[in-house]
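A single protein chain has been omitted from the complex, and every remaining protein chain is retained in its original position.
== chain A ==
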Amino acid sequence: MKIEISKDWCLKMASLEGDTEIGAGVTAADPLFDGEAETQNVGEDEPSIAFGRFVRLMRRNKGLTLEELAEQADIDVAELVEIEDDVRHKAELRSVYQLANYFQVPRGNLMQVAGLTTPKNDNLIHEAVRFAARSEPVAALSQAERAALEAFVTVLSERD
């Protein structure tokens, strides 16, 4: 429906309204951001393999360690480890936002790939799956990887 509202009316009411809050209805209440909220939601169990893989490859492409990326993108290193290594980890909104800014990719798309928002772009999701499949590393371990693996196997093999 077309509604006729003059500019003068808008100006006068904007002055009367001033800086007042206008939120109405319980849906307008702000969500909590401190981790206290319930997180049992449908779809949260869906893994987001492509997101972790994307972050890892972007980081390696820039030659950054986990700590360096965490520092430069201003996110928690523990969260970054989970993003890269735990396909069922649901990244914090802020972390996805920071990573999107750091890697200069659209926030909305990265949030979809991270499974934080309902996918609206089927092609994006299809490409994300393809990316996850194609980026599975097949190269032989580097010297550093082999050394790290052997050191960890040694620790794992120790008996109490």
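What we mean here is this: a contact is a pair of C-beta atoms (placed from the backbone, for glycine too) under 8 Å apart; a residue touches a chain by one contact, two chains touch by 3 or more; residues count from 1.
We take it that contacts and distances are computed from a predicted model.
For the chain that is left out, the UniProt protein name among "DNA-binding protein", "Cytochrome c oxidase subunit 1", "Co-chaperone protein HscB homolog" or "N-acetyltransferase domain-containing protein" is "N-acetyltransferase domain-containing protein".
Seen from chain A, the chain kept out of the figure touches residues 1-5, 7-34, 36-39, 41, 44, 93-94, 97, 106-108, 111, 116-118, 120.
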